[in-house]
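Next up is a structure, given as structure tokens.
Of the protein chains in this complex, all but one are displayed in their positions.
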Amino acid sequence: MASQVVPQLLRQHLANLAADDERISGRGQWQGREIELEVDCLYNADGSAKVVWGDTIVYVGVKFELREPYSDRPTSGSLMCGAELRPVAHRKYEPGPPSPESIELGRVVDRGIRESGCIDMDALCIVPGESAWMVIIDIHVISDCGNIFDAAGLAAIAALRNATVPAARYDVGEDYKLAVALTPIICTFTRVGGRYVYDADEEEELGGAERLSITLGDNGNMHSMQKGLKGTFTAAELSEILDVCATRCGELRELVDSKVE
Amino acid sequence: MASQVVPQLLRQHLANLAADDERISGRGQWQGREIELEVDCLYNADGSAKVVWGDTIVYVGVKFELREPYSDRPTSGSLMCGAELRPVAHRKYEPGPPSPESIELGRVVDRGIRESGCIDMDALCIVPGESAWMVIIDIHVISDCGNIFDAAGLAAIAALRNATVPAARYDVGEDYKLAVALTPIICTFTRVGGRYVYDADEEEELGGAERLSITLGDNGNMHSMQKGLKGTFTAAELSEILDVCATRCGELRELVDSKVE
Amino acid sequence: MASQVVPQLLRQHLANLAADDERISGRGQWQGREIELEVDCLYNADGSAKVVWGDTIVYVGVKFELREPYSDRPTSGSLMCGAELRPVAHRKYEPGPPSPESIELGRVVDRGIRESGCIDMDALCIVPGESAWMVIIDIHVISDCGNIFDAAGLAAIAALRNATVPAARYDVGEDYKLAVALTPIICTFTRVGGRYVYDADEEEELGGAERLSITLGDNGNMHSMQKGLKGTFTAAELSEILDVCATRCGELRELVDSKVE
Amino acid sequence: MGGYGDVKLLNDDGSRLDGRSIDESRPIEIKAGVIPAADGSAWVKHGLNEVVCAVYGPMEAHPRKIQLQDQAVIDVRYNMAPFSTSDRIRPGFNRRSREISKVTAEAFASTVMVERYPRSKIRIEIEILSAEAGTRCAGLTAASVALADAGIPMRGMIVGVASGKVEDTVVLDLDKAEDNYGQADLPMGIMPTTGEIAFMQMDGDLSMEELQQAMDYNFAAAAEMHDIMEAALRARYEGGDE
Amino acid sequence: MGGYGDVKLLNDDGSRLDGRSIDESRPIEIKAGVIPAADGSAWVKHGLNEVVCAVYGPMEAHPRKIQLQDQAVIDVRYNMAPFSTSDRIRPGFNRRSREISKVTAEAFASTVMVERYPRSKIRIEIEILSAEAGTRCAGLTAASVALADAGIPMRGMIVGVASGKVEDTVVLDLDKAEDNYGQADLPMGIMPTTGEIAFMQMDGDLSMEELQQAMDYNFAAAAEMHDIMEAALRARYEGGDE
Partner (left out) sequence: MGGYGDVKLLNDDGSRLDGRSIDESRPIEIKAGVIPAADGSAWVKHGLNEVVCAVYGPMEAHPRKIQLQDQAVIDVRYNMAPFSTSDRIRPGFNRRSREISKVTAEAFASTVMVERYPRSKIRIEIEILSAEAGTRCAGLTAASVALADAGIPMRGMIVGVASGKVEDTVVLDLDKAEDNYGQADLPMGIMPTTGEIAFMQMDGDLSMEELQQAMDYNFAAAAEMHDIMEAALRARYEGGDE
């Protein structure tokens, strides 16, 4: 039976801190951890990024494959984004088929990128109905110390913007940079000690409740939202979060811009 | 460890009833439950039926797909019939890959339909060696309160007789009714309290023994038989069952006839 | 929890025997068990062999399939070798997906055959880039009483040398014998009672430690080596084993030669 | 969201292709107690969507390692029947269904009084018989009614509702064409009795103002549907199965 | 059953393509005790079919949730080796094998004295080495001999036999061509010592009279084969492995 003792004590401690407007890490309510972003760091990937987000570490590799287009979109390429939460990343992860947690992570990052329209799918087509590029984004979490959604989302868009289409490897011309017109950014907020905070760390996640992840595009519009984990929220709470979200997304977009080209 | 206490008491109770020629439901030995049959009830299926058989509920949907014919039968279409005993249908069912129970159900219904010859497989061919229709029958049990074989078999043949070949969807002409020349019907008998009864309900199955399922065609010939579960029977017992079977199958065939044009 | 009591007593017993230069079966340190080899014994296989090695029994069947060559080797056929350690073979085996033990067995036998170059892969090509033979070796262990590596390896090369390419079945000409130029032989040594012995039986494996399997070709060169199970060895121990290995491999190669034409 | 600009989804008079106004739901029918084998059940027909839900439990949680010491585990399976869509769906593992099952389970873990049933499990089985845009919301609604039908105490019933954007206009309850060719979709699980949001996903492109409009539509629709759900439960206990 | 009318399966003199009369079995060889690692085992060669069976147990049933309080669980695996058929079979999951395993297990649960071994498990492993029509029956026969070889008490040995219909004629023991192009097949598991039927499947097209004829053939053949099975067991205990 899963022990609930530690989380209960932790929950109380987090509530006490929140009452004093404090966090266990000493950070402010809307303050994130230190982030290091590195691109072009994986030898065999066509695009890559490594994000060290506090003690959380995520690699993303982008690969391209030539495929026959889907029959209902013969002039379009395609995009696939998957995540693996492998046992390397934390004591809590077990081997086996993809867990619901890893599926959710992959799909939330996928939607943010896909819906932003940052990649022109039609530009990925080589011969209509015959061959088009499939862009494959693989998220590989190496150390999970909280907020893997934001670390993965950041690494994913950075890796995409770093990506080179390997046309030469497939004998369809010369390699060229993938055109990525926009930079969608995901921000995650977690209820800790009764209130929302930005960028929860490992202990805050363990003792916290529901999570809200929001992807904003360059124009400030939302491209994806996802509520996860046990807990509910109100429309007013969402509004407050969205204000903070816009600021944080802007900062992170600048970080990406500073690292690619 | 699976508890055997309830079934043992139940078994004794069923034996006492059988000694008095009674059943737990008050039905006669060869009497079935009330049946409701509805066809054309699933919006996206190409043919469909819903059977409410006492408290047992089964949906069947028929879909068509265009496939390359098998290389050893280049001028034939094909038939696939599968069943899912999903956790929705009873407390006893668990999620996961298809159980032996669901495989047996699908295959027994499949054999009865296939061997009756009610579908002309050669008529399903569009271009020999290139494309032919695959008829896919999906049995979806929603409530299992006994005798899912007969409920599924009835729904399957009714859904087939309701089916429209979606030629327009596949750009190979206009839609047309699937030709179903015959109406094979399955009847199941279960040893309860030492003797056979027709159409066992949930408690009779729990406290009963082996099951005999027989599919009869329009001409009264057998197209499939299957003995399942622990128990044995004699040739004389089979003869008695076959007599009853012919009568029940005739009644059920009339029910199907009354619902499809 | 897996009981370790029996193995511990057994280990002590094996150590005492080894101190007196004895084995539990009465065999000498480098002496193998009786071997029966039969070829052409499976009706539907294209090549087959059965090895009865002491109380260990292994069947190998070879089948051919026509496939499109791999794009990086358009003029080559291919080879696949797999093993199944099914529950039939021993009380210890469980049903389910291939275990690490069965994967290791298949891959070690595969490497010995593949690396010996005994099959000319280019001769398996029918039309470059379009169709080539895939040779499929299936190892089926029926009774595991120790040293399945050597029994499987012997049966595999014997079945290959017995194999007929079923060209007629695939409408690509007349059947002909598969050309197998060489006869790689695998020998396995196990640390028992602290020293290495050849051809460990069931009890010696249960109370023993690491295993060294070596495949030698006709010219005496090594084609594969594999250290398995818990334990370490020294370079000097390896040298001693390699000397014995050459003798045993020669004897087994003669056995194969005596059974296939 | 396809977001294909060249498909017309609004008529010149501002109404939608199927004649609905922009803040109008598709027709909804709900029945409670439709699956005799289950402890509680419901059937929801929402437009062309058809969903059944069975609830089993509370029962002992197996295997023990999934048990929670101080509360019940909510185990949800959202499953699309193979015949529920235009192209047949192969039975078995499916990433989309796994994700929906996960967030649906988390929604109900927030509203069911799970602390009353330590070490136990409540199974919610959502089966999609016909899918025409909006099945996750219909599943939420069906599950709430099935839980109530099973007599499982909740802080309130979650109502599944969605708004979206077509031709730059926020509309309530996208149908299949609007879902395929529209610009955004915002499915939510709302508890009208408390105003809480227990479920939310969104994809597409939505400005802050559009989000506000979509949420307003969703809250209003949820309140209306809550009445229908209550009526279905009353019908079940007062007047038999209809 | 293929039922293709244009394939000739009977000669003009009424004999079959392989020369057998219509009530004649293919040749059968049986050996007991062929797998040293097993508690009991058997090998059956029936025409071109070749089958081995190992029995393990009774042993403790694992995991505990499969245990039955008052009897042993019979666990059967019918498996076709990849090289057992003309086209290679990929190892692993297979619907046909699962179904045969299930009904075979149920047959032996009916004849093994399972009540003597509460909470335990008896494993029956049937491996098809060569398949040419009739392997499920050969598997039943092999399993009976292997169980007897393991010393597991039974109410009687199940004998696997089959009759079928070709060119409108009922014949005993279909071979591969007759199975592919014939009109019906009726495999049964019969206990000749009691006259009980523990296993039955049928497919094709069979009138009531034809069924009666097929069952008569099956019962007669089962009695004959039972003698061969007993002889194999005697040979094992009296005269060594042959």
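Read from first to last, the chains carry the letters A, B, C, D and E; within each, the first residue is number 1.
The working rule: a contact is a pair of C-beta atoms (placed from the backbone, for glycine too) under 8 Å apart; a residue touches a chain by one contact, two chains touch by 3 or more.
Bear in mind the structure is a predicted one, so any value in this text is a computation, not a measurement.
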*Of the chains that are displayed, which are in contact with the missing one across the whole complex?*
A, C
*Pick from A:H13, A:R73 or A:H90: which residue touches the chain that isn't shown?*
A:H90
*Would you mind spotting which of C:I103, C:A167, C:L206 or C:V244 touches the chain that isn't drawn?*
C:I103
_In the complete complex, the non-displayed chain touches which residues of subunit A?_
42-45, 48, 55-57, 59, 61-63, 65, 82, 84, 86-91, 95, 97-98, 136, 138, 140, 142-145, 169, 202
*Tell me, which residues in subunit C touch the chain that this view leaves out?*
1-5, 8, 97-98, 100-101, 103-104, 106-107, 111, 114-117, 210, 212, 217, 220-235, 238, 242
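Simple rule for what comes next: only the chains that are shown with their structure count from here on.
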_Fewest hops from subunit D to subunit E - one hop per pair of touching chains_ = 2
*Looking at CA centres, what chain is most distant from subunit D?*
C
*Which one of the chains is closest to the middle, using the mean of its C-alpha atoms?*
B
*Counting in whole Å, what is the centre-to-centre distance of subunit A and subunit C, each centre being its mean C-alpha position?*
48
*Two or more other chains in contact with one residue: find those residues in subunit D.*
none
_Two or more other chains touching the same residue: where does that happen in subunit A?_
none
_How do the chains pair up in terms of touching? List each pair._
A-D, B-D, B-E, C-E
